[in-house]
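Note that one protein chain is taken out, while the other chains of the complex remain in position.
Letters are used for the chains, namely A and B, taken in the order the chains are written, and counting of residues starts over at 1 for each.
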Amino acid sequence: MIIDNISRIADIITRHQESILNDWLHEQLVALSARQDLISESNLRLQSTELLSLFVPACNTGSLSDITQPEWAFVLDFLNKISSSRAILGFSPSETATFIFSLKQPLFDCLRQELNSDAEVLVDELWIATVLLDKLGLYTTEVFQKSREEIIRRQQRDMLELSTPVVKLWDGILAVPLIGTLDSIRTQVVMETLLQSIVDTGSHIAILDITGVPIVDTMIAQNLLKTVAAARLMGSECIICGIRPQIAQTMVHLGVAFGDVVTKATLSDALAYAFRRINRAVIQQVAHD
Amino acid sequence: MSVSSKVLPMRTEEDLMIVRQTVKAWMIEQEFSLLEQTKLVTAISEIGRNALVYGGGGSALLEQLLENCRVGIRVTIEDQGPGIADIEQALQDAYSTGNGLGFGLSGAKRLVMDFDICSKPGQGTRIKMTVWN
Partner (left out) sequence: MNPIPLFHIGDFLLVSIPEDLSDSMVTRLQDSLSRKVIKLQIKGVLLDLSSVTIVDSFIGRMLGNMASITAMLGAEAIIVGIQPAIAITMIELGLGLNNIKTALNVDQGVIMLQILAADKAIDYVSKQ
């Protein structure tokens, strides 16, 4: 078995750099032939050249069997950049992994050429190269996966912002009708959107209508209370309406109290309260006929 | 992984302001939301002031992080002061040995995504706070 530090892979790559690069590029272009809109050949060449220039020193100084060693940091950094940029550009996971896996063929060809006199060494080196490239390839897919998750997370957040309508009911009175399940990210978005609207409109009263919220647990209740407290600091009064009977019961069971927060059964009760607070009244006109 | 880093002194109130401003500038550059900026800078203010008041001053290590497409910022504030004997107690709301409200440590912990405290009597205190965008 060849010990890492006498592996000839680095040496062989250095001596055959030009031909490996060309073959590798060719392999990549074939694999990505349908996706030439995503990346140009010159760009691909730049990326491949850079990877080789980082790969050789890492092979020379680091362990070939453990890419978590610090010597591999530059290679991993670079692969991280490539994979995340491909995730954004819309590459598929296998198209992303192609970058590394298509290096196998050209590298194996060179090894075979150089080491054909010693079958045992050749087998060992091929094995080392396979395991190494597999690890690097898996790393690119892992990064790709995480990057996609990140992109989805952002898109979800953007959607949440759109799905939190703050409506102006009257001059100085805002309302947010909340519909659907509230998780911690969504309550955070609701909180920020509502508070910003309060500043933008100079409203005295904000009504949080939770009629359409099926479940209120302790965490959600606490977030609602924080919103009320933050609104108060800003000089505005936030009231909560639409607490359904079952929700009121569970909240009492959970030991959640809305304390001195004003709560109303329905949106119309809340609106009536808000009118009183800003010294307005709704009067019935006497019909003149 | 850390993309770039910077060590700043934390010996005076002016040092604390410089650390706050440096982190704020980084966060604006990395497009953190105003709320995230405010939260981290406030946490730094609490932990930095504790390092000044109780720890007799120290230093702040600021790092810009990059991991799977996500940028982050980590601030590590350390001092060589007396350390904290009972961390759990110090982390309780309204616990203070000084004349504070005692919301500094507990509040800072609530304000950041990742809060790591390491302190032993006689060996100083090191607090690491990380946020991700």
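Keep in mind that, in the parts below, a residue touches a chain if its C-beta (ideal position, glycine included) is under 8 Å from a C-beta of that chain, and two chains touch if they have at least 3 such contacts.
Computed from a predicted model, the values in this text were never measured in an experiment.
Asks: Kindly state which of the options A:I12, A:L79 or A:A231 is in contact with the chain not pictured.
Replies: Considering the complete complex, A:A231 is the one touching the chain left out.
Asks: Thinking of the whole complex, not just what is shown, which of B:M10, B:L62 or B:L111 touches the missing chain?
Replies: B:L111
Asks: Spell out the interface residues on chain A facing the chain that's missing from view.
Replies: Missing-chain contacts on chain A: residues 191-192, 195-196, 198-199, 202-204, 226, 229-236.
Asks: Considering the whole complex, not just the chains shown, which residues of chain B touch the missing one?
Replies: Output for chain B: 13-14, 17, 20-21, 24, 33-35, 37-39, 41-42, 45-46, 49, 93-94, 100-101, 103-104, 106-108, 110-111.
Assume only the chains that are shown with their structure count from here on.
Asks: Where on chain A is chain B touching in the complex?
Replies: Chain A residues touching chain B: 73, 77, 80, 84, 87-88, 143, 146-147, 150-151, 192.
Asks: For chain B, which residues are in contact with chain A within the complex?
Replies: Result: residues 1, 35, 66-70 of chain B touch chain A.
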